[in-house]
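Note that one protein chain of the assembly has been removed; the remaining protein chains are unaltered in position.
After this line comes chain A, so read on.
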Amino acid sequence: MSENTYFDMNRRSFLKSTAAAGALVLGTYFMGGAPRAMAGVLAKPAENAKRANLFIALRPDGMVEVTCHRSEMGQQIRTAIAQIVADEMEAAWDKVIVIQGKGDPKYGDQNTDGSRSIRFNMQRLREMGSSVRYMMQHAAAKRWGVEPSTCVAEQHVVTHTSGKTLAYKDLIDDALTITPPEADKLKLKERKEWRYINTGMAHIDLQDIVTGKATFAADVREPKALVAIIERPPVVGGKVKSFNADKAKAVNGVVDVIEIPAPKGAPQFQPKGGLAIIANNTWAAWQGRKALDVTWDDGANGDYNSANFKEQLLNTVNAPQALVREKGDALSVLEKASDKLVADYYVPHLAQAPMEPPCATAMYYKDRVDVWAATQNPQADMETVGAMVGMDKEKINVHVTMLGGAFGRKSKPDFSAEAAFLSMKTGKPIRVQWTREDDIQHGFYHAVSAQHVEAALDENGKIDAYLHRTAFSPIASTFQEGANAPFSFELDLGFTDNPILTPNMKLERGEAPAKARIGWMRSVSNIFHAFAVQSFINEAAHKAGKDPKNYLLEVIGPDRIIDVTDQKAEYQNYWGDKSVYPLDTGRLRNVIEKVSDMAGWGRNMPKGRGLGIAAHRSFLTYVATVVEVEVSDAGDLSVIKSWVAIDAGTVVNTDTVKNQTQGGSVYGITTAISDGITFDKGRVQQSNFHNYRVPRMSDSPLEVEVEVIESDAPPAGVGEPATPVYAPALCNAIFAACGKRIRQLPIGNQLKA
């Protein structure tokens, strides 16, 4: 080890430190003060936490190590972060290596959800890369005794106008004497100078994935690790009553049966409790579990029944509730209206069902715990594991593997806490493997919801007054015991920010208890809010006898910026500054017009075929989708093709955005065709992919044509925004194809009737 040099953006100076020998390590201040895990889906970036803590290292061999502090779950963030840094620092792409950052508050927020990795980080990553390029350019100039302006740093080499050159790796010592300017005086590249950013370059993990070399959570091979499979209480809050440990231990390979304590208070990310079967291999643990003969005390949630709860939610939204946003006097206009449209919508619980079920390996030591986990938020693992084993969170080392899909499930690290607890009890490294049944039955579910919408239409179909009530089991309940009312951010997502232009609008929210653990799933409450709003507008179009696309544009109205806080509403705008990320209906109009062109909206459709459209802004991104379906006389549904226009502002990897948009669309099919998650006697009634259907190739359109709108607006979200529009576009297409209106999801047998 030798002394090394870190650059501190705050002090504008270098700090001596010990690090990998001979490397120039550049850090920049980042958003520090990591938000508590419970802030969940919309953690707010902290401001002004200027610490030298996100690193680019230039090694003596010339390789550049870029640290990715966000989790890789298919959105190719590892590639995107490298693209941004390498572009601004003018690194040769084949000399860039990505290092996966461990859980550490020094990085600032690491909670990889809310579609915000690029939005929160792009500017700082650019500044960091640019600072290195500056140092390379100025170091070479100093060595040569020439004006820096006569030197150009490009592709790992600085070239002087005379033609002489110096490689980056030969400038490391010189660069330590160079101080780059303040961030606001750095000369970042102009867009036209970008060579990696805003291209569709292949992602860095592609070859590892297609050869089976990528390491997902269950692929972590700790040689002495034992495997644990856990039988958890089927009802949230339930406890073990009796079990047969001897019978389980009699299974060859089973080492032990260990009880995990029941959680206390609000669920948070605590394990559910239950009985862990510890074995030498996975199959033995699996067999041992079956031999346990466990019985349970179900507790207070043993009465949870989805059919009854649905009635409760529908009753709630059909009565006045707490005000969220108000303009004019919607109620009195509605009372007097001669032409009214009234509709109730329902969307069930859903499970994220990532392809890799939750899994973590942990090794407990006296003074620390090492964890390897598929986690979206390693800092939440640090807190949750620390609390579980009674250790300071700083002592929990969390290594982040490839995620194998996540969709919100893996920002709740109950599985890491299970592994750490069992390692503490056994003194051995433990890999906790969730089965698919565990994943489907012990999740943090997408909230079940009901929506009630009413509108008064004038003689031209214009909406004179609009009333919308929402009720759902809130995410708030996961963090506050007994919470019945949603966090305001749950309403922000597609409810409070309704873009309909009308003189009279009233938005209300009801209360609903949570009898299961509720969590966020890709695009969160946008799913049911967009389903209601976009279905309702389509219904109104048909009632008014207007073309649904034209009508959609009409109800959104002329291009303008909407600030709902003028209408007694609280609205956090995904924690985006509203002057930087305003709700701009012009951009919404633009994607609608674009997607209509792509899909050939208005063309004649054969019998049984139909086009449906929906548009929605979420995660500060504007998406419009057209779906073409065919419904046979027998009521069989085929999704033929989809078109999506997405305006996410500046995008880093154009192909990734397309892939995410295609995938986010297919994910949206789940809402429509899945059986949903239902409960009886507090127990989830689905167990695996045979009865919790997720889209297969036969359910998916074979083409999802995506147009990424070219934009120099600031970067917005990409991972989630394609999902909420899909189910309403699909159901609107079904109506166009066969005249059947789907107000309740899943579609189930409704087309057969």
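Quick note on the criterion: a residue touches a chain if its C-beta (ideal position, glycine included) is under 8 Å from a C-beta of that chain, and two chains touch if they have at least 3 such contacts; residues count from 1.
In this section, contacts and distances are computed from a predicted model.
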Protein name as given in UniProt for the chain not displayed, "Cytochrome c", "M42 family metallopeptidase", "[2Fe-2S] binding domain protein" or "ABC transporter permease": "[2Fe-2S] binding domain protein"
Given A:Thr67, A:Thr375, A:Gln433 or A:Thr650, the one touching the chain that is not displayed: A:Gln433
Given A:Gly101, A:Pro357, A:Pro548 or A:Gly649, the one touching the chain that is not displayed: A:Pro357
Touching residue (missing chain; options A:Leu125, A:Met402 or A:Ile430): A:Met402
Chain not shown: contacting residue from A:Gly663, A:Gly676 or A:Gly717: A:Gly663
Candidates A:Val96, A:Val347, A:Ile677 or A:Val694 - the one touching the absent chain: A:Val694
Interface with the undisplayed chain - residues on chain A: 72-76, 200, 202-203, 205-216, 218-219, 221, 227, 252-253, 281-284, 286-287, 353-357, 402-407, 433, 435-437, 654-655, 658-660, 662-667, 669, 688-690, 694-698, 700-706
